[in-house]
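Please read the structure below before turning to the comments.
For this view, one protein chain was removed and the others were kept in their places.
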Amino acid sequence: MDFELSPEDAAFRDEVRGWLAENRDQIEHVRAVNWEDGGERFERYREWERILFDAGWGAVTWPKEYGGRGASLVQQALFTDEYVRAKGPDRINRLGLNLLAPTLMLHGTAEQREAHLSKIARCDEIWCQGFSEPNAGSDLASLRTRAVRDGDDFVITGQKIWTSLGVFGDWIFVLCRTNPDAPKHKGISFILCDMHAPGVEVRPLVQINGDARFAEIFFTEARTPASNVVGAVDEGWRVAMTTLGFERGTGLGSPAVFNRILDEVVDLTRRSPRDGGVAADDPDIRRRVAQAYIETRIFELSSQRTLTRLAKGGTLGPEASLTKLYWSEMEARLEELAMDVLGPRAELAKGSPGAERNGDWYSEYLYARASMIFAGTSEVQKNVIAQRVLGLPRE
Amino acid sequence: MDFELSPEDAAFRDEVRGWLAENRDQIEHVRAVNWEDGGERFERYREWERILFDAGWGAVTWPKEYGGRGASLVQQALFTDEYVRAKGPDRINRLGLNLLAPTLMLHGTAEQREAHLSKIARCDEIWCQGFSEPNAGSDLASLRTRAVRDGDDFVITGQKIWTSLGVFGDWIFVLCRTNPDAPKHKGISFILCDMHAPGVEVRPLVQINGDARFAEIFFTEARTPASNVVGAVDEGWRVAMTTLGFERGTGLGSPAVFNRILDEVVDLTRRSPRDGGVAADDPDIRRRVAQAYIETRIFELSSQRTLTRLAKGGTLGPEASLTKLYWSEMEARLEELAMDVLGPRAELAKGSPGAERNGDWYSEYLYARASMIFAGTSEVQKNVIAQRVLGLPRE
Amino acid sequence: MDFDFSEEQYLLRDTVRDLLRRECTPKHIRALYDDPGGRSPERWRKLAELGVVGLTVPEEYGGSGMNEVDLVLLLEEAGRSLLPEPLLEHTAVAAPLLAHAGSEAQRREWLPRLSSGEATASIGLASSPFVADATADLVVLERDGELHALTQDRLTLTPLRSWDGTRRLFEVTAAETGDDTRLAGGREPAHWAFDHAAAATATVLVGVAAALLDQTVAYVQQREQFGRRIGAFQAVQHKLAETLLLVESARSAVYYAAYALANELPDAPIAVSVAKAYASDAERRANYEALQLHGGIGFTWEHDLHLWLKRGKALEIAYGDADWHRRRIADWVYATAN
Partner (left out) sequence: MDFDFSEEQYLLRDTVRDLLRRECTPKHIRALYDDPGGRSPERWRKLAELGVVGLTVPEEYGGSGMNEVDLVLLLEEAGRSLLPEPLLEHTAVAAPLLAHAGSEAQRREWLPRLSSGEATASIGLASSPFVADATADLVVLERDGELHALTQDRLTLTPLRSWDGTRRLFEVTAAETGDDTRLAGGREPAHWAFDHAAAATATVLVGVAAALLDQTVAYVQQREQFGRRIGAFQAVQHKLAETLLLVESARSAVYYAAYALANELPDAPIAVSVAKAYASDAERRANYEALQLHGGIGFTWEHDLHLWLKRGKALEIAYGDADWHRRRIADWVYATAN
């Protein structure tokens, strides 16, 4: 057991830190706008991704041939930590970088990797995830979007929902039913599809916080070459489970993000009036801050244990559900604490006088609650843990 | 809405209070020993029941002919409240008084009522409940103890467990399978059996706190007259559900008991050292005391709402599960709070120097946890609430 | 001992419920999200005609002369239907406060108009930095522990925006207060007002929580996943059973708080804190389970669920959150017990 960084890792961290410091102005320039507003604002984030890529920070663990620097998982974690501390801009192509790319590295053909990995890293292709459907939420395998073989193509028809970045997407990886006669987990394929192809229509989905971070995607006989199937036809469920493993295990929920939220909450308690003093004096708030410290600290430690396991060649199977369950429930408690610290000011919205951070705390609080739903609800994660980690019977 | 007592109810309460005050010495005399130790100690409690009966307090709501005084439900609640405040001795025949007697009043024959009610009230018959079996806990209807008709008798064979007062019992009401071919809820009968009859064997069951408040009852071809079946043969499940309704709804969990526990806990916080002061100064303890106050107070209020409903001719169906769930979980929190207030002293046991109340707090804490198991586990109550109150589907 | 309502009280509740079911639907609520400052004078007038607006105003001033117990079921309905008009501020607090602590001149000038609905009143206490519906004709404002009844000409309002698009919040400063504006009578008017506001808020929260629970029960009865209705899953059933118990228990607490206030019982402030602490927690739980069990669809603007989620969230915190009220209870327990 050793939490010291090796000389190489320390040097790597210093390099990241130095580079981010040098680019502080650029970072602030990017963060001054909201990519969700689209147009030039989005392009400013894409430009930032290119700057990252050109400096070799776009996808640090990837092989050099695809624009990475072959960094270790520990180094990747160091990069993320520094990036979050430096308030680096949102990574707009995170679905491509964190979900599709590692899936292609495991299950893709050489041609597929060749065709997409560099473009993902350079942000030439913004990727979306086409998994959920209106009637296939927790029960993902009941999906109905179908793809039918026609010559060299698959022809896709159906509807996907909760597609992050949908309105900005160039490509989408879609789970489609390719064999309607097989048992429901069997006849599914994992297919890459150009979103600019005819028959693909995107409608933004307005959320309860007024954002439109998600979209619905309608496929009407959209064509994609059969060479875009990842893994074998009808065996896409296994591929999708790999992707979900990345999503639940390491793709989201970086410790540095929660540490930053905690710091911000602590700062807020020092400034928020409460009972003639500030919230930081309130014993109930202090208890909850302490618990939040405990939980974020343990998340960091557990992530480091996982990292060590992976670095030693271990894999992350259904245990990824423990990670997802932990951070999503922790995030909800953290954001709820922020609400209670703000007290009556919590409800002040964008554009209101007196709204702390222009109302973003409330929006984050709502997103935190969505975190317990997307990428597998807490209930689904508990099912997985009970049945596949503890080995309890399925029915 | 009116929380004032009517003149009659106020007079009733004053009468109870006066009588209990007059009998304070007797109460202390009884409480000086523990009935669970058996023999003369138990008999002292039985004697006390006779004193209650002779003064008309044995079963206040019962008709005069069976030794009651036809009191209303409100008056019964007033009696219990005063009784608990006066630290009245444990009611050793509570299963007869609170479970069997009201069941017989609803489902029994005139002969059965005649034969037993007065004897229950006078404590001439101590009654036990023979429901649970080793393999029929939450799934009560899977019980296997069987009763076979033989001439004018039923012949009972099987095993019951978790029988409160088992070693003291004179009679037991037993759920038996009388038709092994019927669906599991159908072929069950509710049968009264003399525990002194040949073929009935009682073995005390030592619990984790060292007490033997429960027993196992073994029936080996024990005979009981067929006239001892309550309700129709094979239709005992319906009768048993009535009994469970009494047990969950009003038979246990009197608000006065929890109010007294809370008072004792508050007193304990004033005396228990903690961090150089006393526990009452500790903000975390104060928060939990406040929550305990809230919960006990609301239990009292909800009980009064239920009482009003019953007094107006309403019934308590599956809603009884809400009551049981509420008080058992509240009791567990209360007793756990007491443990934490005691701190390191919590673990001191009977006979130890420094043991608060000779270690009884710990024993009560364990019993509180058992409360979430007996009379239907919390899980069973939630199933009932979901399916029979909220109307959610059974499977 | 009768812990129930009278037939008349239930009848009035049913009448109001019917009205609100027709005239205070999610469609009506949504319209306000796009209409800053919007209120429905029409709906308020109808409520006034039913005697609801002036329910707590003494008969001698043209009101119905009813009390907190008569009002409590209606506040629950207000929560259930998300009524945007200031029943809480006007009818539950400001109007009876004026009757309780106003000078004879203040009563005579205002109560008849507040009762008829011709004028509205709101309330701004020190514990809440913002005043809801502060554009009312009369605003009772706390300054240095005292209450003043102020008309708009004495006030400066800064409009704020709430995430709940139907709430109208303002920062309010008073130009001048004096003996003519002070509410001098009655027992500690500021405490009286706070307890009434907290109890009424707890009651509205029970209505919000009940509505969230009902909608969620209905949804899980119909939504299918894994080949069955999700309401058949035990995890779902247990969550909803626990939520029902919380909501039902909160009801006991808010009804009693109303009774204790109506009868000026010595334990009224504590009954109020019991109600607000428990109702806040109960609604928070209902709020969580409602969104969790609706899943993604409940996260869309298009679905109505968020209208309740947001109202509930705002009221959990208003007039003392659960921890604040627990602290008040602890202080009282240790001041009085044994």
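For this structure, a couple of remarks:
Every chain is named by a letter (A, B and C) in the order it is written, and numbering of its residues begins at 1.
Following the convention adopted for this analysis, a residue touches a chain if its C-beta (ideal position, glycine included) is under 8 Å from a C-beta of that chain, and two chains touch if they have at least 3 such contacts.
As the structure is a prediction and not an experimental result, all values here were calculated from the model.
Taking every chain of the complex into account, the chain not shown here touches A, B, C. Contact with the undisplayed chain is limited, among A:V33, A:A55, A:A197 or A:V266, to A:V266.
In the full complex, chain C contacts the hidden chain through residues 233-235, 238.
Contact between chain B and the unshown chain involves residues 132, 134-135, 137-139, 142, 161-162, 205-210, 275, 282, 284, 339-340, 343-355, 359, 362, 366, 369-370, 372-374, 377-379, 382. Contact residues of chain A toward the unshown chain are 1-6, 9, 74, 263, 266-267, 270, 280, 286-287, 289-291, 293-294, 297-298, 301-302, 304-305, 307-309, 312, 322, 325-326, 379, 381-383, 385-387, 389-395.
By definition in this document, only the chains that are shown with their structure count from here on.
Think of the whole protein's Cα atoms as having one middle point; the chain whose own Cα middle lies nearest to it is C.
Centroid analysis (C-alpha atoms only) places B farthest from chain A. Within chain C, contacts with two or more other chains are made by residues 236, 323, 326-327. Contacts with at least two other chains are made by residues 284 of chain A.
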